[in-house]
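Taking it in order: structure first as structure tokens, then the write-up.
With one protein chain withheld, the remaining protein chains of the complex are depicted in position.
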Amino acid sequence: MRYLLRRLLTSLGVVLGVVTITFVVARLVPSDPAALYAGPRARPAQVEQVRQDLNLDASIPAQYVSYLGDLFTGDLGISFANRRPIAEDLLNFLPATLELALLATGLSMAIGIPLGVWAAARQDRRRDNGIRLVAVTSVSVPVFWSALILQLFFANRLGLLPLSGRTSSDVEFAERTGFFLIDSVLSGSPSNVGDVLTHLVMPVIVMAAYPLGLTIRLIRGSMLEVLGEPFIEAARLGGVPERTVLFRLALKNALAPALTILGLTFAYSVSSAFLVEAVFNWPGIGRYLTDAIIRVDFPVITAATLVITVIYVLVNLLLDLLQARLDPRVELE
Amino acid sequence: MTTTIRSNPGFLRRSLFGEPGSARWRYRKSPLGLLAAGVIALFSLGALLAPWLTPYADQGRGTPDLPSRLQGPSTSHWLGTDDLGRDVLARLLFGARTALIVAIGVVVIAVVVGVLVGAIAGYFGRWVDEVLMRITDTFLAFPPLLLAVIVAAALGANLRNTIIAIAVSWWPWYARQVRSQVLSLRERPFVQAVQAIGVPDHQIIVRHVIPNAMAPVWVQATADLGAAVLTAAGLSFVGLGPRPPTADWGVMIADGRQLVLSGQWWVAGFAGIAITLTALAFNLMGDVIRDVTDPKANGRA
Partner (left out) sequence: MTAPLLSVRDLRVTFQTPTGVVRAVRGIDLDVAPGEILGVVGESGCGKSATFRALLGLSPASASVVGDVRWDGTPTDTSGGLQPHAAMIYQNPGAALNPVFTIGQQLALVAGTDDPVRLSELLDQVGLPDPPKALQAYPHEFSGGMRQRAVIAFALAQKPRLLIADEPTTALDVTTQAQILDLLASIREERNLTVVFVSHDLAVISRIADRVAVLYAGRVAEIGAVDDVLQRPTHPYAAALIRSTPSPAMVGEDLATIPGLVPDGRAEIFGCAFADRCDHVIDACRAETPPLRATSPTHAAACIRVEDGA
């Protein structure tokens, strides 16, 4: 439990640091937030009123304290653009992004792990170079461009997949979880599920590309290290079939360090969401963020960043604990 | 001189390809590595010589030519023209300059800041290390792309701020790397020797510690050039990049986005290919360098 507690405390410290950095960055904005909030046609008196309402006339430390207090109660502030509480909007948009990011991470692991193992398995230079090229290419294509190309071919030219959005306009079902894949299954109509799935295909593939490259490289690297260990040689000598050696004996060793990177892949998925969602008009926090960037809606920009970063910190915490479980040498107690 | 070469047949080959077994020698033996180096050389030449490589240098700098807008690829405009009638090839060549400036700018700033922080933390240890590393870890807690986004959004969109924003999110990676190097360097005899004769700490750090901690940083920095090009393109795409009329590949894709779906694919199409090829070449180069400099991978690469 000591390990768990220490890990929780450091995570809390990191979150506090993250909050501080976003607060500082928010103060860097050259324009006057009160004027921005009041709008371009506001009279000076109105701007002053807004300044008082938003507590912007207080000293910076006082603002920091009240900002922390607000965060603690779950208040992420008010959007300049639509005057709505940001926390509510984020909560509405979050499932759409998580659905994408989880599926993309899953897809990249499902393809990346076997490819990484395969690349490390034998010192076949041509195959190794081929897989290396796949890995490096998938981290080199800008997501917003590959998204566009897929749209051009599969939606625009071939008409096989819907261009954008989460569902077709004529499809409706109850939103219980916000994860449309689950909601559509709950609705009991196969056509709903199909509609949701076809909308997911392109964004998930595009989002999975970068994590795929990371996963391949990582698994290959840590597999190469593990495959050089005497215990692998001993298992091969002992007549254990090569498949078992690779995918069971070696992979479990190679996965433990790779888990940390799973956190990275998930982070990349979530943070590249704003690029992918912009292209596919996907109503997640990524698009919420891009819209805010265009409107210089700073409270939304900081709040969205904060929420995504906190998710990232939590995912890393979880993976650390999972890693401790995978590796019997790390004692949780 | 001729006798040297004649009596030493491997001389020419060794001086071109490095000593057998050296990292350079192994790099030259990698076809992918050579391909990447070739692409990077082409890209750099294109960026440096942009004004002389195209008859449309003015358009590359941003001057519109409305009468010839949105023409497809032809003999006069090899890669077509954009919505303001500018030659796409010229825009790409000038965009290469932007990409090169951003990539080098980001890596240089991030390396300088990261190396200094890492070296100071590792050298002094104790509370200095503790404080600096807590700060570093906090920056590392952000998904890098997002930190760049909020910083760019806060500073306002232009080329300089793009560079600063990306560098802000990257220096911690170098800081961590350098710190771990310095921690072991600190115990080495040559550092302890200069400490003993009373050389001031800042001189030891700059003259003895940092130069010896740089090898892995250079490897990482090469690989990061590709990521810098990609990240900058991403920021440009959402409107946090250089302002018009500066030529920029990310902006070209953003502007060409709607055109693609109405059939004028060449603006966004070629810009995307340019970004992909450049990032691919840098990443591939970084990958091969990492392989050939990794002592564990010797004889394998």
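Order of writing sets the chain letters: A and B. Residues in each chain are counted from 1.
Keep this in mind: a residue touches a chain if its C-beta (ideal position, glycine included) is under 8 Å from a C-beta of that chain, and two chains touch if they have at least 3 such contacts.
Values in this document were obtained by computation on a predicted structure and should not be read as measured data.
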| item | value |
| --- | --- |
| Residue, one of A:V50, A:A256 or A:V270, that touches the chain absent here | A:A256 |
| Candidates A:L56, A:L181 or A:V240 - the one touching the absent chain | A:V240 |
| Touching the absent chain when the full complex is considered, from A:D32, A:E229 or A:E242 | A:E229 |
| Positions on chain A where the hidden chain makes contact | 123, 229-235, 237-240, 244, 249, 252-253, 256, 326-329 |
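The rule we apply is simple: only the chains that are shown with their structure count from here on.
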| item | value |
| --- | --- |
| Centroid spacing, where centroids are CA-atom means, of chain A and chain B in whole angstrom | 24 |
| Of all residues in chain B, those that touch chain A in their complex | 31-32, 134-135, 137-139, 141-147, 149-151, 153-156, 226, 230, 233-234, 237-240, 250, 253-254, 257, 260-261, 265, 268-269, 271-272, 275-276, 279-280, 283-284, 287, 296-297, 300 |
| Residues of chain A that touch chain B when the two form their complex | 13-15, 17-18, 20-22, 25-26, 28-30, 123, 129, 132-133, 136-137, 139-146, 148-149, 151-152, 156, 163, 217, 224-225, 228, 267-268, 270-272, 274-275, 278-279, 289-290, 293-294, 296, 298, 301-302, 305, 308-309, 312-313 |
